[in-house]
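Missing here is one protein chain; the remaining ones are kept as they sit in the complex.
Our next item is subunit A:
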């Protein structure tokens, strides 16, 4: 799982290690100050050449990393870095990772063992670079190498002496980790002085986008180290089209070179063919996306596209013929010459067709306008898979998705064409699956154009969660674990995961990665998403699994799951809390805000506080609302609301839990917050209608609340702003025409402005825009979330059909519904950051007392404010306008009102 941190799924095998890149090297310096954002404080400051340990990476390309030189942790832009992975240093990297980053209590390693492996890693490094002894020629001759070698050895001895000072079997200390990091930093510096060809980094402008590997193709001999290409910045279709066209030309060009020069090296030829095919397919994928937007269909583009597919097929076929001809030696050189000529012709034709494709695609873009390609993780997947030689995929998939007949002919080759790489037009998506047979349960999954899962069977969703090609997307994982109880049961989920693990065949690609992801899914579930009351049922299945097949294959994983299963059964809080707001980078930075901002001093008057305190204690002489400073009142209400708001947990917001009746609902915090808003609105109404006061005083109270609302806006407490706006617009207040007439025009316009902040028109469009650009701390108006969540729940069905137009129309889980819900919840969580205000106990107590008093009053009689309002400014038309609902309120209102005012007067 993406948010889980890389090290947890990090196996000791080197091959998989390469795939996850936990060590990065900065290719450019980065200063967070340039972000000009208040959240820059959470970012790591680094210079080019710094080594960074990557803990996790977010889909935006931001990663959570620790700088090995400074030992500080923070956010890093991953496009400023590249993976640090040189063959000579690899054993050291593995040693450091396994021993320190991922210490496992169960594998019995002590810190001494850890240090021993690190030392042996360093020895390995020196050995691999012919610098093991001081007398080696390289060390003797080059002073710089000698110096950096000495520095490295000094760090190693410091590490060794550090571990010697500790008692044996002592757990790994911070200091030790830091020293191990220092060893790696020195090792990197040492390698730099060696100036290895494999790793020479030159400062260049920060990479903005995709890097396509073309340069080294001529020298062949296997792929160079994979490059870290996080294609996360949105790229315009036109830019990418141009870029890929160039890349394809370079590939095809280098192809021509190498086939002319040396047709006798089949490996090299195959490699070049594969590159060329990749480049062309990437280009075609973008062309597909462009053509899907053309309406009506541009036939010349469709033709060019089809031709391009044929050309690629022709190249691949021709290359195979060349290789075959080489193998049959008795055919003589002439035959080989013919085959080579065919290949060259195919390449030339392909170059021409690629040009045609580009021209037609540009023509379409001119008409429909340039657009941004979907941000799609599959760019990266494509690269990794192809470069690690794991591109073997079922032929039916690539065949049907591209309509390529060549794919079958390629199937027996180790360099099978890469699968879908760029977002396919959505209408092609369903073509993934074979049409003739019923799709197996685990493959019933539907994606949208963005590559997001829209629906699937439980088996298919579990497969997606534990995919063999890439870690699942963070939003998918969060959604899955937050909402799975709405579409399945915990036992069914546990069984599906176990089945996924046990049904793997050993020759499936990346079988280890899938097994680790199954383990990881179970671990993530238990650590962060476990809910005792429903999930404990699944414990026996998980325990059986841990004792059974898991134990034989991944003993450490088995031990960890057994350990967790003991902990979760009676723990009602997540062991490792994880906020979904971490889905968005800026939001998690909000939480990391430095504590430097000072807490403002409360604006209070001691004398007034004493009056308030006496009122709370003895219930005498209520303080006038006018004596409270508007800002301080706004702050104290904000503190109160913020406390409730921050306590809201995602489960309260699922399945309309908050709409259930009080007492039956577990959404206690949401309920408390709604009821606080209602009480607050009633309190405001009551404060205006209370007592027998002159018109002017009543107007002053209204004015005072407008001021408080203004302060709420400044504090970004939209929930309270809404409560005040509603209260002042309620019929009981609004009908006090004479009072409102006294209000100075300035306040009329201020109030108009304030109530215009949150208006329901156009589905709260203006407020939504405002909120999108609001930073924390802020209390959003809760109602919009609740309405959205209700509609997301009621407006989207639980199931959808798999293939509506085909026989295979069995229902699958409508995962899209749950993604929508999760996104809304994640947006709410974004704001769950407390305010830094000082509570004034007297004011808090006063608020509590007043809220309770008004609450009780309202519970007893809902019409009390209406009657008071009618008393203050009687209806113009007497009793006939509103002809007595129920018990004839108007008449009784007047009589009761009179007696009430008489009471008041006499008392």
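The rule is short, and it goes like this: contacts are C-beta pairs under 8 Å (C-beta built on N, C-alpha and C of every residue); 3 or more make two chains touch, one makes a residue touch a chain; residues count from 1.
Here is the rule we use: contacts and distances are computed from a predicted model.
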{"item": "Name of the absent chain as recorded in UniProt (options \"V-type proton ATPase subunit F\", \"Cytoplasmic tRNA 2-thiolation protein 1\", \"Syntaxin\" or \"P-loop containing nucleoside triphosphate hydrolase protein\")", "value": "\"P-loop containing nucleoside triphosphate hydrolase protein\""}
{"item": "Option from A:276, A:789 or A:872 whose C-beta touches the chain left out", "value": "A:789"}
{"item": "Given A:69, A:193 or A:656, the one touching the chain that is not displayed", "value": "A:656"}
{"item": "Contact with the hidden chain (one of A:674, A:687, A:700 or A:739)", "value": "A:674"}
{"item": "Touch criterion as defined above, residue of A:148, A:730, A:776 or A:829 at the omitted chain", "value": "A:730"}
{"item": "Residues from subunit A at the interface with the omitted partner, ascending", "value": "448, 454-455, 656, 658-660, 671, 674-675, 677-678, 681-682, 722-723, 726-727, 729-731, 734, 760-763, 765, 768, 783, 785-792, 794-797, 800, 814, 816-817, 820, 824, 866, 881-883, 885-886, 889"}
